[in-house]
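All protein chains of the complex are present and in place, except for one that has been dropped.
Entry: subunit A
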Amino acid sequence: MGGLQKKKYERGSATNYITRNKARKKLQLSLADFRRLCILKGIYPHEPKHKKKVNKGSTAPRTFYLLKDIRFLLHEPIVRKFREYKVFVRKLRKAYGKAEWTGVERLRDNKPGYKLDHIIKERYPTFIDALRDIDDALSMCFLFSTFARTGKCHVQTITLCRRLTVEWMNYVVASRSLQKVFISIKGIYYQADVLGQLITWLVPYQFAHDHPTDVDYRVMATFTEMYTTLFGFINFRLYQTLNLVYPPKLDSKAESELKAEHEEDYAMDSESYLEKLSALSASLARVVATAEEEENQLDQFPADGEDIENMEAREKEQKEQEDQNRLFEGLKFFLNREVPRESLAFILRCFGAEVSWDKSLCIGGTYDVTDETITHQIVDRPDIDKQYINRYYIQPQWVFDSVNAKMCLPVEDYFLGVTLPPHLSPFVEEKDGDYVPPEKLKLMALQRGEKHVQEEEEEEDEDEDDDDDEEEDNDEEDEDLTEEKNLKKMEDQRSQGKTLAVKVTPGKVKPWETGSVGNKVRLEQEEKAEEKRLAIMMMKKKEKYLYDKIMFGKKRTTREANKLAAKRKAHEDTSKAEKKQKKAKKK
């Protein structure tokens, strides 16, 4: 008995959390500074398990931080810098008020600044940690580098972002690590495999932004401040891994080539250098001159059983990867002025192609339109006047689709003025039960190498369509035959509108009803279903709930897939009808 009376909220979870306002007071910082500190140090609020306990019985909505986090912030040297800055601002304001211009100048010269190096090191103790977290940094820097140099943020930040992004693109080109690209309505997504980490970033289209008013640019600027520091260190390290010179220098050979022509156009050397780098057309200087392509063969280890299989799989994978990296090797591209130069040059260079563009478009073009060795010219207009006979004129989507397909797709679908096939996201990985667009199925077939049969058939079909309406029935029959041929692709065809109707033929069900064997099977099935039903009855309440939830989710996905399939079918029907009508009119 006896002992001190236990008081409420003096132990347990209530003491592990601290509200934001209390944290702010403890750190003696203004809200803006606290926000900045949290952003820089990567401190985020935590949701306590028992909110009411932590909130001392109140249920008011509050933001909680871990007390440990705040204690950790307490001895952060940057906090002192914040206070110094505050004092600086005060002094500066006073000097302005008194019109002491020399004082203002002196104060400005001694403006307190801070470095974030130690914070980066502290937040990311290893390089891989940092690399893992670079997605947002990349997207942010790419966005900031497209800002106009007026207003919204410091010009230095914009130029720095531009410099870092150019460095990054050069690295990706040099390391050939680009994996997937996707043109979305928001911008262009890229995914690269850098040192085993999948890194995805989004680059906006090159248009002027209309800056929204409800966005706090200070927050964005603080993030950018942190990201640029992180990004710079990462770039440095990445360049080091490839033995490249940092800050990047162009290859001496390439530099001499470029030098002669455009030197006089630029007032500043540094500016022109960045431009040259961003042209992405030349390779970078290396610290140690090595052979361009170093074959790093996997060492053969003596292994047995499963290991051999693994090894083989790994080897195969690597080979595939290498093949993909050499996707455009030996091809010579020319970019017309209306296509987005930077992204296309970046992608093409990543896969080993040679790229050039009109001289008036940008610095760094290495050859002219008239070059006879050009194999592909990328054009994004319905027609072009002067065409060369020995090159393909293709639309830019071909490049993106080819990269995603990891193979050079047939160029026919991407010729000038042709209605483009849909551009699919390479990031979607369909599980069974999900809806797979027919284009994707076609593509998968192509990748497996079954392209020709399918292609021809399709074309034939189309031809027949064009030729005669009456043969439609035959068409369908043909398709039935093909379906029977490869049952493997039953799924594929199911979603295709034409065959959907065929699938629901009673023929398959009949034998079950009539034949004795079928009856047995059916009985067995029914029995099993009942068994399952009874077993479900015996589930515990908790598990039952979970089970119901899962089943509901499954049902929803199938419903959605069905909906998409139905939509597709309807669309195809209408397009077919339109075609027919047109033909009828022609006749």
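As a working rule, a contact is a pair of C-beta atoms (placed from the backbone, for glycine too) under 8 Å apart; a residue touches a chain by one contact, two chains touch by 3 or more; residues count from 1.
The rule is simple: contacts and distances are computed from a predicted model.
J.: Given the options "DDB1- and CUL4-associated factor 13", "Aldehyde dehydrogenase", "Lysine--tRNA ligase" or "Ribosome biogenesis protein BOP1", which would UniProt use as the protein name of the unshown chain?
T.: Hidden chain identified via UniProt as "Ribosome biogenesis protein BOP1".
J.: Looking beyond the chains shown, say which of A:E100, A:D136, A:E526 or A:E578 touches the absent one.
T.: Touching the chain that is not displayed is residue A:D136.
J.: Can you work out which residue in A:I39, A:L331 or A:V411 touches the chain that's missing from view?
T.: Reading the full complex, the residue touching the unseen chain is A:I39.
J.: Considering the complete complex, identify which of A:T229, A:S281 or A:S402 is in touch with the unshown chain.
T.: In the complete complex, the chain left out is touched by residue A:T229.
J.: Since one chain isn't shown, list which residues of subunit A touch it in the complete complex.
T.: So the residues of subunit A touching the missing chain come out as 35, 38-39, 42-47, 63-64, 72, 109, 113, 115, 117, 120-122, 124-127, 129-130, 132-133, 135-136, 139-140, 143, 156, 160, 182-187, 189, 200, 202, 204-205, 207-212, 214-216, 219-220, 223, 228-229, 232-233, 235-237, 240, 246, 338-340, 380-381, 395-397, 419-420, 422-425, 427-428, 437-439, 527, 530-541, 543, 546-547, 550-551, 554, 564-565, 567-568, 571.
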